[in-house]
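Have a look at this one.
Only a single protein chain was left out; the remaining protein chains are all shown in position.
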Amino acid sequence: MRHLIDIKDLSIEEINALISVAKDIIQNKEKYQRKCQGKKLATLFYEPSTRTRLSFEAAMIELGGNVLGFSSSNSSSAQKGESVGDTVRVVGGYADIIAMRHPKEGAALVAAMKSEVPIINAGDGGHNHPTQTLTDLLTIQCEKGRLSNLTIGICGDLKFGRTVHSLITAMSRYKNIKFVLISPEELKIPDYIKKDILEKNNIEYLETNSLEEYMDKLDILYMTRVQRERFFNEEDYIRLKDYYILNKEKLISAKKDLCIMHPLPRVNEIATEVDDDPRAAYFKQAKYGKYIRMALILNLLEEKHVQKYHPELPEKLVNVIKCKNPRCITSIEQELPHICVLADKENKIYRCKYCEEKIDKGE
Amino acid sequence: MRHLIDIKDLSIEEINALISVAKDIIQNKEKYQRKCQGKKLATLFYEPSTRTRLSFEAAMIELGGNVLGFSSSNSSSAQKGESVGDTVRVVGGYADIIAMRHPKEGAALVAAMKSEVPIINAGDGGHNHPTQTLTDLLTIQCEKGRLSNLTIGICGDLKFGRTVHSLITAMSRYKNIKFVLISPEELKIPDYIKKDILEKNNIEYLETNSLEEYMDKLDILYMTRVQRERFFNEEDYIRLKDYYILNKEKLISAKKDLCIMHPLPRVNEIATEVDDDPRAAYFKQAKYGKYIRMALILNLLEEKHVQKYHPELPEKLVNVIKCKNPRCITSIEQELPHICVLADKENKIYRCKYCEEKIDKGE
Partner (left out) sequence: MRHLIDIKDLSIEEINALISVAKDIIQNKEKYQRKCQGKKLATLFYEPSTRTRLSFEAAMIELGGNVLGFSSSNSSSAQKGESVGDTVRVVGGYADIIAMRHPKEGAALVAAMKSEVPIINAGDGGHNHPTQTLTDLLTIQCEKGRLSNLTIGICGDLKFGRTVHSLITAMSRYKNIKFVLISPEELKIPDYIKKDILEKNNIEYLETNSLEEYMDKLDILYMTRVQRERFFNEEDYIRLKDYYILNKEKLISAKKDLCIMHPLPRVNEIATEVDDDPRAAYFKQAKYGKYIRMALILNLLEEKHVQKYHPELPEKLVNVIKCKNPRCITSIEQELPHICVLADKENKIYRCKYCEEKIDKGE
């Protein structure tokens, strides 16, 4: 491993190794407090994200390293039109490792293709956010003592929520996992997740629009936000919004050792009265995020072999078809080659290498 | 002590202890340069304030600690609507102590009620700014050698200037203090400060609209800014503005050992020709701000007992009457309980717990 762009870059063994280092850090902090002495982390945040940025910075500082960077694009040279690739080549002369957040999908991959130091994707638009998924896995491991034999409820916007898709993908690799997928009709999990992940791996799952119906079965309840703008009309939004707010009443039938998670920031989808419930794990989850990032930084800095990022590709097309996704990094950086990757041989589906959007091959 | 929200949280003994540590730091810097090794300060500045933020950061660095945070709300998750309480619970997982500045009154108190690490109020709107008052006290102690037996002139906007109100409140606890209160008619000190602080403590004071009249009597001259927007009409502003600008001429009758202070930033209320006068202490004052913050950080981090903030309250009302102050944190965070505290038993006056605004109990 050299970079972490997509949680799929990591094998289950690599994930388990990271979790195991993170657990050791939690128990033996002193052992790690000089591990990164003399090393520098650059946090290049083209859009603000306090939680993620501060957790990376705290992680590096607790390893004895230093931090530099920017926290929004208007305090950076991005305004002057510099490409992501140029920025990381320059910053690679100032720092030993880079954590990047960018509003465009594929930006972190572009960075990894140019960078001479490891890149960690700290979120590229709504696309990938692998350290959030690692955080979720460490939380489950620490709070439940295991990553297998779990019934996991996931509630909220299951259609657009990429955090949720990554979590389902990651947990599907472990044994005896069941999912309860809780959402309004309009925000149900997409078919490709059902087919390509759940059914392909023989994972048991239920769909429901009730937060309470299967509450008593859950080992984990992962809450997410239902955004107003996802609804087709105001009426539906008003009808449904309270329905997915977790409060004490809805927890009555829940297990004593339920673990309630949320990627944060929360707006009002969990009532504050739940915060002091011992089952509420979402603030601890934020703290686990720091520990897994410490493990990740250590791992990436310890890698001996320096090589640019060339993910193993199946058949690909370069500069034949352009990606039309307006959120893709190729929409703002003109010099990037347009690369399509054959993602599904049977159905001849190509996807953009950067944002993974399905390519429309035209008429 | 666990948090510092309001200068009134500190007893005179606690203030003296902080001043005494600050003086020791000034004389023995080396002794303190590793005291906070491995500790982290988070500076959560929801509105910019270079001086205050940098002085906190310098303080923590000179104690051997590290700093992380944000310097304006547009580079933070506040944009995403996260509550102050959630933010400090999360950041408490990344840092050992938090200095917070927020545009809404009571925000720091809300933070202290939720936080698991010490909160220092670095300014909540125009409400409290206790480290400014501590800075003023350390400056007086170091420059004059005492906190008693002083005639203190305070010039400028005495009506709205909270810095001034805090300073008067704090100094009123020391022996043989006299005040000369210098302001235009429209910006005189409010009656409640006269009655509740000055008269109650038998403090001698004079009111004047002339900066020069009592100049020869002053041991300290504390200048503040007169803001254009405070005047009822442009005419008054133009007539008065130069009248309160301190220059060499107005200092002719002043004592040789006068100490000229200003909380900064200054706009033009002290002419730059005064800067090189040995009596000008305002730049030194900024430096004293660093030392008192070092003492404060040390003190708060050394406290052994971790407990949430529950200031001792007299009778209170919860969710009975809403605070109507538009600057109060309750105006933007809907889930906060509305708490009224009986501030004055005799006159049955309730005040909002967060912003201390008098509660209008309606008809």
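Each chain gets a letter, A and B, in the order it is written, and its residues are counted from 1.
Here, a contact is a pair of C-beta atoms (placed from the backbone, for glycine too) under 8 Å apart; a residue touches a chain by one contact, two chains touch by 3 or more.
Remember, predicted model here, so these are calculated numbers, not experimental data.
Asker: So one chain is hidden, and I want to know which residue out of B:K31, B:R51 or B:K195 touches that hidden chain in the complete assembly.
Answerer: The single option touching the absent chain is B:R51.
Asker: Using the document's definition of touch, tell me which of B:L264, B:I332 or B:I349 contacts the absent chain.
Answerer: Only one of B:L264, B:I332 or B:I349 touches the chain omitted from view, namely B:L264.
Asker: Touching the absent chain: which residues on subunit B qualify?
Answerer: Where subunit B meets the chain not shown: residues 33, 45, 48-51, 54-55, 57-58, 61, 67, 71-72, 75, 264-268, 271-272, 275, 283-284, 286-287, 290.
Asker: Could I get the residues of subunit A that touch the absent chain, sorted low to high?
Answerer: These residues touch the chain not displayed: 38, 40, 42, 66, 68-71, 74-82, 85-87, 89-91, 93-95, 335.
Here is the rule we go by: only the chains that are shown with their structure count from here on.
Asker: Would you kindly tell me how far, in whole Å, the mean C-alpha position of subunit B lies from that of subunit A?
Answerer: Chain centroid spacing, subunit A to subunit B, equals 42 Å.
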